[in-house]
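Right, one structure below, let's go through it.
What follows is part of the complex, with its chains left where they were.
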């Protein structure tokens, strides 16, 4: 994929990226991740890092690297009944190499299917227990005749590296916003090619902004072990993270879900809540729980970094999750674009959330003589005019613009615009 | 209007005052305010103050004084189509003098009507932009034939003064309760002759109370510029304001609305909430927002005085608001009297809200041997007896009587009566 031209709507451009990334067989290590990051690097300044297998990272150890060339099961009649080339979900991720002939009875414990979703191939992994397995639809499984099967997994599991990418966009401050997406899933679109696509387009957008306040870090790492490896190797940088988001499942048709940080009242929590509420998109705010994606590593007791998670469908709670039904038809350009827009507005809040003091704090300043007020009294007040009054009313040095937007129950952009107008008219100045 | 005799129900007496004030053409300056204050001074010790035009007050300047003798529009056929004598709303307040003949086309930008309320004359002002205009019903406007019109506004806009009134009723303490009402509206009853009437009758009632604790200040000033002028000229007194209320729209048939102070949890907020809840009148509590009447000046960052606002219909949210439909038929003696009663009870809470200590704090004192308890056990407890127990239970020096009434979900008068009874029996004493 080339860098999209300005004329391509971002939804379509993100969807095209997902189409390109979809066939790649990713896992928590290996060439699938490398190939993915190489494609991302054409769109944003994503740098690739590698940590050797065997490296201790926090309580964990970087595992061996896994790669796979192909895999199949041939039936008693010699017909190929399962083929990795048709779907990389067919192989349990991290399956050790195998080439064997065995009866259906012996094979069966290595076969995974979903009785309640008979047409879907499940997604299964076995990173830390050396075994092998195939995933197939229940319908396929039910049709297997008795007899002997030829089984082949042409994989390697050897010392190598864990690969991850990061794009760092420096701002005026060393304070960081981190956007983290897991890149370890094979052909699953919603989880998490949508997260990856939104993240890399956010990086493109943010890179083009002049006068950036925060330093932004976009992480593309395998789930769990990737975040743990990053945290283990960035103990000095980690405390600079002021706000963070993990992104996943951003293309399905469910309402948005924002999962709060462990603290539950971080600025990122409030920014996400405000943007979702004032964008009037259907959504739910849910409390932190210590299961999910990499927000759990960032929020762990030793780090306690305020990282929330934005998704549409909640992982594990929709039937297509972690199955072959999470394909290109399950996500749409429009929904991905809307997700991008929500993320962008959240970042705008974080960037624009400053604290000011009203320079004419005694009574209301006379906006009329400054051209900031309708001249004829007696009618209702318009939105921007009310935003001006809110900013003047609460800018006492102890309220941020986010505080003000929350109380005004209005979009952050209106409050930010009102603040800029008041600054321009000498009625507002930065606090402190 | 003479001082009402004790036999006149206050609702009727307040309504009679409104009838007397209704025809007067008030604005933010001028003889209409002077005439109004002169009438109020017959009912309560209202003193009149004047601040000269041109005086700088906070971020503003006291404007020129406006007075008007008459105004009309004569049609092409010589017939008078608009006449100030029929309604002082017909002239945009602060219209500069004009005497001109001009075509309907030229006249039209000076004519204001309400297409969606075709029978009502709107109320319009132009205090800070020198212009002129007429207000009329949409029906009148639609009937104007083409042709030339003779237009006359016999007004003056000249250096003079801003006039306001205040009644100060000293109490044992210099701590103040302020009741503020705007007096700048011409012939509009609900907004704000009802506020003015309730305020002046509260002053009469409070003046008659012996052993007043707070100093009470009743302000009668034009909206915005009046409060600003008062604050500018009372920088030393302002911080003594402990509790305040602005009063408006107290005679219409909507449920009560109490608009909280900016802080939202001031004693006045809690007193108003308690009285409205325990009076079982339909009502809503709404959060502060920086638009409305003079509460916005008192609550501004430089002052942050805890001033809430009591109204029935919310300004700008009922169709009669700021139109000729806000007339004598729009308000009723009964509703004005109920509003007066709510205000009186709020002031009673502020006055009676003291903190005590239980002098027998270990276990429950034996109320029976003091005659404070029904002698035969086994049945339900009556309200006053429960109030006694609440006061004993919470009077540890850290709960005010208002705290106690809130927890007991009971009227303040019961809690106050219980406290007085316990004091009389030596079981309670002032804290500290």
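Labels for the chains are A and B, by order of writing; each one numbers its residues from 1.
As a convention for this text, contacts are C-beta pairs under 8 Å (C-beta built on N, C-alpha and C of every residue); 3 or more make two chains touch, one makes a residue touch a chain.
All figures in this text were calculated on a predicted structure; none of them were measured in a lab.
Summary of assembly composition: all chains derive from one sequence, 2 are present in place, and the complete complex in the structure file consists of 3 copies.
Keep this in mind: only the chains that are shown with their structure count from here on.
Chain centres here are Cα means. That of chain A falls 53 Å from that of chain B. On the side of chain B, the complex with chain A involves touching residues 58-60, 92, 122-129, 224, 227-228, 231-232, 262, 287, 289-291, 296-297, 299-304, 316, 322. For chain A in complex with chain B, the residues that touch the partner chain are 357-358, 360-366, 368-369, 375-381, 386, 389-390, 392-396, 407-408.
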